[in-house]
Structure formats: C-alpha cells, structure tokens
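After this line comes subunit A, so read on.
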Amino acid sequence: MKKMCVVLDDREVQDNPFQPDMWRIVRKYPLTGDVNFFQARPVDVDEALKFNFVPGQFIMMSVMGEGEAPFCVSSSPSRPGLLEFCIRKMGTMTESLFALKENQTLGIRGPYGNGFPIEKMEGKDIMIVGGGMGVAPLRSLLLYILDNRDKFGNVTYLHGARTPGDMLFREEFLQLKERDDLRCLLTVDKDDTGMWKDKIGVVTTLFKDLGPIDAKNTVAAVCGPPIMYKFVMDYVVKLGIPKHQILMTLERRMKCGVGKCGHCAIEYLYTCIDGPVFSWWDVIHMKELIGRGANDKTIA
Partner candidate 1 sequence: MMILKMKKEDLPAFLDSVKEWGELWGPVKKGEKVTYAKVDALSQMDLKATRTIIPPKKFLYPQRFTMFDFDQDGYVERKGDVPKRILFGIHPCDIHGILIMDKLFLENYKDPYYAERREKTLILGHSCIPDDKCMCIATNTDFIAEGFDLFFTDLKMFYLVWVGSTKGHDLVRMRPDLFSRDLDKNDILNYTEYRKWKTAQFKSNVDFTGMPDVFELGYNSPVWDQLGDKCLSCGQCTMVCPTCNCYNQVDEVELGSLEGTRDRFWDSCMFREYSLVAGGHNFRDKRADRLRLWYTHKLQAYIGEFGKPACVGCGRCVATCPVDINVVTVSTALKEQEVGK
Partner candidate 2 sequence: MKELNVEALARVEGDGGITVTLDGKKVKSVTLDVHEGPRLIEQLVKGMKPEDDLTVVPRICAICTLSHRYAALRGLEKALGITPPEKAQLTRELMMLGENVESNSLHTFLLALPDFLGYPSAIAMLNDYADDVKRALRLKKFGNHVMTVTSGRIVHGENPIIGGFGKYPSKKALEEIKLKSHELVPDAVRDVELFASLEYPTYPEAETLFMSVNAPKNQYGYYGDSILISNGKEVSAEDYKKLTSERVVSHSFAKRSLYQDKPFTVGANARLINMGKRLDGQAKDLLKEHYSERWLKNPLFNNLAQAIEMLWSLEHMPDMCDMIAGMDDPPIEQPTRTTGSGTGAVEAPRGTLYHHYELKNGLIEVADIITPTAQNLDDIEKHMKLTAERMLADGKKDDEVRLGLEMVARAYDPCISCATHLVTLKRI
C-alpha cells in the first residue's frame, strides 16, 4: 500500500500527505470506562518498520466514512512495528472508532508535529508529570527514556488520577515502581475501593516527597487536564526548573495536521507544525492564551 499519487498529466509522482495508509487493529481493550487502548500495525507489513516518529508526535487517524482526528502515539519509537494509542470517547469520530473491532482496519497518516526535543533532553535529569489523558504522549516519552536509559540522568515520574479505576495503564505503572532506575510516584484523589495501597491526594502532594533535585539540569514534561496545569506549573517553577525547560502539549481543533486547514492557529503559530509540544515559556507568552479569552480551560 504505497500512498503514491499521480498528478500533473502523469508527469510528476509525489507523496500525498492527506491520504492515510491502512492499518489493522491488533489489540483493543478498555483502560477505563471511557478510554480504550488500541494497538495497530500497517496492513502492508513491509511498511511496519518504516514508520519513524518521536515521542510527543501525533498522527491523523481515519475511520472510513466518519472522518479524521489527531491522536498522540502512546508507544515508544524504540519498540517499532506496532503503534499504540489510548483514546477517550468524546464525540462522533471516537465513537465510531470505539465501534471498530480487532482485526478491522483504520487509516493513519503522519507522524506530525514537533514531538519532544529528545536530543536536547539527553544527558539531563527528566521529570514527567502526568494526569488524566495527558498520559497518552507521556507514556511514549517515558518508555523511550527507559529503553535508552543510559542516555538520561535521573528520571522521576509523577502520575495522578481521580480514582484507581481512572488510572490509565495502572498495572504497567505499578510495575515501574519496582524498578530502581527511576522514581515512580503514583497517587489518586480518592479511593472508595480500599484496594489502593499507594498515596491518596492530588498530584501536587507528590511534590512533597520529591527531595532535592538538580533543577537547572532538569527537563520537565507536564501533560494533563487544564486544572492540573494551573497547580502543577506553580510547583514545577518553584522547584527552580527554568520555564523553557518545562514542556507541555497544547490541544487545538485540527483537520489536516500539516498546517493547511487553519483550525489550530494560535496567533502566528500552527499547533500542528510548531507544536503540539511547547515550552511553558512559549505558552505564557501566547497572548491568546492569557489574554482576554483566558480561562481555566484555555490550556489543554
């Protein structure tokens, strides 16, 4: 399945960035009530290993007859061949996506966006703070770092969820706690089941247990719901991590992923090309985010 197209009097053959390749759903199961895990591989197996990406990049996913939407890759490029996603049911496209079964096909094109600046992060201490759906891009980053462990300094992973049942990849992260080459701190806002053996409290409570960190040499990646940024960013900044070393992802409506359709524009930036990963310094200087229209939800 080569996405070649012939245009211009058959003279010129070129790639069409809008045409998805067909991928097959290999596994699909629920992570929480409204979030599903998807694992997919190209229908054309020869293509499988050719798909290269950087953690934090996203792809445009198509369900035939329904449309397209952007999703971050949740798996790591260090484990090629398959792509993994964690997707929340939000509306029309995601509903149709959830209706697909294992072995059925969907369309994927990409990867798009800048992704995390991996090379610049190498050699640095890494702090990752995740909440809710923010785990989608962060898991890719975390797995990548763990697979290239020697290239990075100290790694800290903080993760908060509302309840144990809401914690995406719970078992996977609980296992990470066993490792001695990273610090993995997990918390839930509350637990009615009594089964949760770990911390209880909002994600910021984890900062108390952090101990001293080498702030100037740390790159932080923070993704989560808007309300989380509001509190977490304060803590991270107070730790002394420079604002341009704090990374986050922005969400905007997208139709093309390649800077043509206009929807994701923020002033002169296109989230799909210049982002979705931005530094906290970038974000607080975006007038549209902090200007008149500002409210809790603006950053997402």
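Keep this in mind: a contact is a pair of C-beta atoms (placed from the backbone, for glycine too) under 8 Å apart; a residue touches a chain by one contact, two chains touch by 3 or more; residues count from 1.
These made the cut because all candidates are chains of the complex that A comes from, given by their letters.
Please read all numbers here as calculations on a predicted model, not as lab measurements.
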Open item on the list: Can you pick out the candidate among 1 or 2 that touches subunit A in this complex?
Closed with: 1
TODO: Would you tell me which residues of subunit A are touching candidate 1 in their complex?
DONE: 1, 3, 5-8, 14, 16-22, 43, 62, 64-68, 90-91, 94, 105, 107, 251-253, 255-256, 258-263, 265, 267-268, 273, 287-288, 291-293, 297-298, 300
